Structure formats: C-alpha cells, structure tokens
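Sharing a structure here in structure tokens format.
Only one protein chain is missing; all other protein chains are in place.
Here is chain A:
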Amino acid sequence: MSTGHTHKLYRHGASPVHRLPAHCKILAVLAFVLLVVATPRAAMWAFGGYALLLAAVAVVARVPPGFWLRRMLIEVPFVAFAVLLPFVAEGPRVEWLGLSLSESGLWAAWNVLAKGTLGVAASVLLAATTEIRELLLGLERLGLPPVLVQIAAFMIRYLDVIADELRRMRIARASRGFTARGPRQWAVLAKSAGALFVRSYERGERVHLAMLSRGYTGTMPVIDRLTASTAQWAGAATLPLAALVLCLLGWLL
C-alpha cells in the first residue's frame, strides 16, 4: 500500500522543486495564491508577471508545458462562467461586435479568469511536483490536526479501491443490459451508491480491526518528520516574495 500511489497529476522528477520539503511548497503556493487574489484587477501587467513567475517555476521543475496546460483543463467550467459575466452584470454598457456588454462585467470576468487560472496553475504545479505522502506529511507539519491528516491518508489510500468497486458495479450493471437514460434509472444507481456506502463502511470496520490487531492505540506512530533547512525555506520563499513585490506594485501604481 505504501508504493505505487501516485495520483494522475503527479509527475515524477528530481528537480530542485521536487526536492523541496512539502510544507515549504504548500506555504509558498498558498501565499502566492493569496497575493494573487489580493491584487487589484486593474493591474493587468501584474497578472502577466505572476504567469511568468509560474512559468519560471515550471521550467525549474521540468514540468513540460503540454502536461501542465492539459491538467489545467479542469478550469473550463469557470471560463464558461466568466464569459457570461459581461452579459449579466450591471453598469455602463459597451458595444462590441454588436453585443451589449457590461463594462464592470468585463472587469469581473477578467478578474475571475485571471485569478482563477493562476490559482489552478499554481495548484497543478504543486500537485505535479509533490507526492501525496509528502503532501500529507507537509500538511501535518503545518499544524493540520493529525486526525484530519490520517483521515485524508486513509481516504487517498482507499480511494482507488472504492473507485474500483464502483467500476465493477458499473460493469455488472452494464453486462445485465442496464443503461442510465434519465431519472427513471436513478433508483438503480442510488442502490449502487447505497451498496457502495455499506461496502466502504464495512471495509473501514475491517481496517480498524486489522489496525487494532497490530497494536493501534489511537495514534499513528510518527515515522519521519519533515525538516527544512534555511536554504530550502529561502528557495521556497522566492515565489511568494516575487509575488509580493508585484502585488505591492499593483497597489501602488
């Protein structure tokens, strides 16, 4: 169970970014995104600067652009949402190609689009360079309650198992001629969901018993603790510090 758990966003590598301790990276990304969100939307060039910063990190991390951009497709629904804003927002309207667009709506759309995209890009980079196990260790190091980290660890550990159960149920349904067309088939799907819950819960009970029989007393032993040297902290801080400069410039100029 301890190996082979790489998620689809992770890209194995040995770059300086990969080697940074996870908690430094999480803090850096969080600070970066927070600064991006706090930047005034009128400072368009600042967002260009942020994008360049992320691109620089991607180059250092040796994450190919194709990989990176493909993983960002998750953002598409928000793009669609942002495109609609100019039509529904209030305020003075602008004529463009025969369409009446709200000026503030255009700004809002830009705002959501730019900040959302940068947020997704930063998250994808973090996920691409950090293993799940490290990510969880990093979260614990950052003071997330150990119980919560353990729940997340169990969830990730068994997610594939549960998803596989779901897949087997789907294949079983399909092989019996079931196709879901509309709400009339919901009852069958809901029964699958119910069965999935019972199986998940019972698996949880069995896992607990297995843990007890191996001497579990309510807390997990800490095997390795993440540590970061000053150099590593400094390396991780480069991104948010550069972003801080851009953010301040955005407010001042």
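Everything that follows uses one rule, which is that contacts are C-beta pairs under 8 Å (C-beta built on N, C-alpha and C of every residue); 3 or more make two chains touch, one makes a residue touch a chain; residues count from 1.
Everything below uses one rule, namely that contacts and distances are computed from a predicted model.
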Name under which UniProt lists the unshown chain, selected from "Spermidine/putrescine import ATP-binding protein PotA", "asparagine synthase (glutamine-hydrolyzing)", "NADH-quinone oxidoreductase subunit NuoE" or "Cobalt ABC transporter": "Cobalt ABC transporter"
Residue of A:80, A:222 or A:252 touching the missing chain in the full complex: A:80
From A:30, A:43 or A:241, residue that would touch the chain that is not displayed: A:30
Chain not shown: contacting residue from A:52, A:69, A:172 or A:193: A:193
Hidden partner interface residues of chain A, rising order: 7, 9, 26, 29-30, 33-34, 36-38, 41, 71-72, 74-78, 80-81, 84-85, 87-91, 102, 104-105, 107-109, 111-116, 118-120, 122-124, 126-127, 132, 135, 145, 147-148, 150-159, 161-163, 165-166, 180-183, 185-187, 189-198, 200-201, 203-205, 207-208, 211, 216-218, 220
